[in-house]
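Every protein chain except one is present and positioned as in the full complex.
And then subunit A:
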Amino acid sequence: AVEEPNSFEQITNYNNFYEFGFGKTDPADNAGQLTTNPWAVEIGGLVDRPGSYSVADLAPENAVEERIYRLRCVEAWSMVIPWLGVPLAGVLQKAGVQPGAKFVAFETLYRPEEMPEQRRNSMDWPYREGLRLDEAMHPLTILAIGLYGKPIPNQNGAPIRLVVPWKYGFKSIKSIVKITLTDRQPVTTWQSMQPREYGFYANVNPTVDHPRWSQATERRIGAGLLGGRQETLMFNGYGDQVAQLYAGMDLARDY
């Protein structure tokens, strides 16, 4: 990307992480108490080597690379973020994906003592997300562990999170504790809460509006008071790499 990344301050002080509150600054205000060390990610389901993996197992230092990705939130704002991470494909291969696996399900940590919103019934915790296996194996899909060359701050999904740059931000689940390979499309949090508004695929798509707002344009955070809006690109501008995943699908139906 030729676009200038957002500043570390912008990225770490303006985001959604509903476990810490529904406001854009709540994650930065409330995530400090989250314990991220030790941390274990349980990989299971249709894999040859199920088990508990540490962050270092999944993303050894010598495998980590920088990826500067656009992030498009379903709320029609966007940023550009320099992540550090590893391709998810490599992680899944390490666990040994069995032939029957068709989907990957993810779960965020459930720890109400440290995640204040989980002490309320505002959502069906823990947060769940999922990808089709080919989406998960796509080279653009990464597990991120860092930001701007530093370990990822708690509010952005420490210590390890998913980043799928052609999908709305809510697909990129944070603070992952569980990855399950399955033969069935997993139930995901937003889709189960409001199926009319949030689909399983959630591909960035300027031609399919959210029922309550248009997705045709977006506001780049940091553009300034008179920065206006820019056009949203199909698949968030990654169509060259990912459009073939959806060949023949009706993306207005499978939104």
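A few remarks follow.
Here is the rule we go by: a residue touches a chain if its C-beta (ideal position, glycine included) is under 8 Å from a C-beta of that chain, and two chains touch if they have at least 3 such contacts; residues count from 1.
By definition in this document, contacts and distances are computed from a predicted model.
The complex includes a chain that is not drawn, and of the options "Protein-methionine-sulfoxide reductase heme-binding subunit MsrQ", "Ring-1,2-phenylacetyl-CoA epoxidase subunit PaaB", "Spore maturation protein A" or "Branched-chain amino acid ABC transporter permease" the UniProt name matching it is "Protein-methionine-sulfoxide reductase heme-binding subunit MsrQ". Of the options A:10, A:185 or A:241, the residue whose C-beta touches the omitted chain is A:10. The residue from A:68, A:89, A:123 or A:243 that touches the chain not shown here is A:123. Among A:57, A:75 or A:134, the one in contact with the hidden chain is A:75. One chain of the complex is left out; on subunit A, the residues touching it are 9-10, 13-14, 18, 22, 24-25, 74-75, 77, 122-123, 194, 197, 209, 212-214, 216-217, 219, 221-222, 225-229.
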